[in-house]
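Yeah, one chain of the complex is gone here, protein chain that is, but the others are all in their spots.
Showing subunit A:
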């Protein structure tokens, strides 16, 4: 009971500390926009931003559009991650595949993601397919890199044990390589989630500017409407934050054995 109580206070301290800076920043923002310390065109007041948010979300059905963005994000992320783990497993465990493909992969991954957009838009058009392809590529790359790294660093003794016990290749993957690469894979998937959200916004910017959060931000910039831009940016951040929390929770759940090992 007392242990639970200390955990409770520890949690409270953590929450209080986490909230301190954001609250201070908001207070500073509100004060400076009201006293005219900063030009309101650059820093609209909180009420302004709030009213703009209400107008866009409720009157202009931003929620529905956000749903589409999210669906695209998750679909691309899922496709990219699954293929990424499979692809990296192949590269990490097969010497031949590694020698043949890894250098090409490393070369292609150097072309930063957004540079693919002109080519993708010419090849796949501006539709849903092009966007999902782009998001999937974004998730694929970090998942491959981290999974590969993790499997390559699987403890040598464990691999030897696998040899001694005459494991089949499938057993070696399931019992040795996947478990020991799990922390790296989790990192990769986590990064993949961040990248794919970036790609979702990128797709909305560059592949047909229209409805959606990305379109909203671009429109706000063109109209020099800082409140609108901020609403868009905050929504981007919120979605990203939720995705990140989700990934962190899953990550710590999957890696809970590490804590108990200490």
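The criterion applied here is as follows: a contact is a pair of C-beta atoms (placed from the backbone, for glycine too) under 8 Å apart; a residue touches a chain by one contact, two chains touch by 3 or more; residues count from 1.
Everything that follows uses one rule, which is that contacts and distances are computed from a predicted model.
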Quiz item: Which listed name, "ArsR family transcriptional regulator", "D-methionine transport system ATP-binding protein", "Sulfonate ABC transporter" or "Threonine/Serine exporter ThrE domain-containing protein", is the one UniProt assigns to the chain that has been left out?
Solution: "Sulfonate ABC transporter"
Practice problem: Determine which one of A:54, A:221 or A:256 touches the chain that has been left out. | Solution: A:221
Exercise. Please pick, from A:20, A:60, A:94 or A:171, the residue that touches the omitted chain in the full complex.
Key: A:20
Practice problem: Go through subunit A and note every residue touching the omitted chain. | Solution: 13-14, 17-22, 25, 42, 99-104, 106-108, 110-119, 121-123, 156, 160, 163-164, 191, 194, 197-198, 201-202, 205-206, 214, 217-218, 220-221, 224, 226, 229-230, 232-233, 236-237, 239-241, 243-244, 262
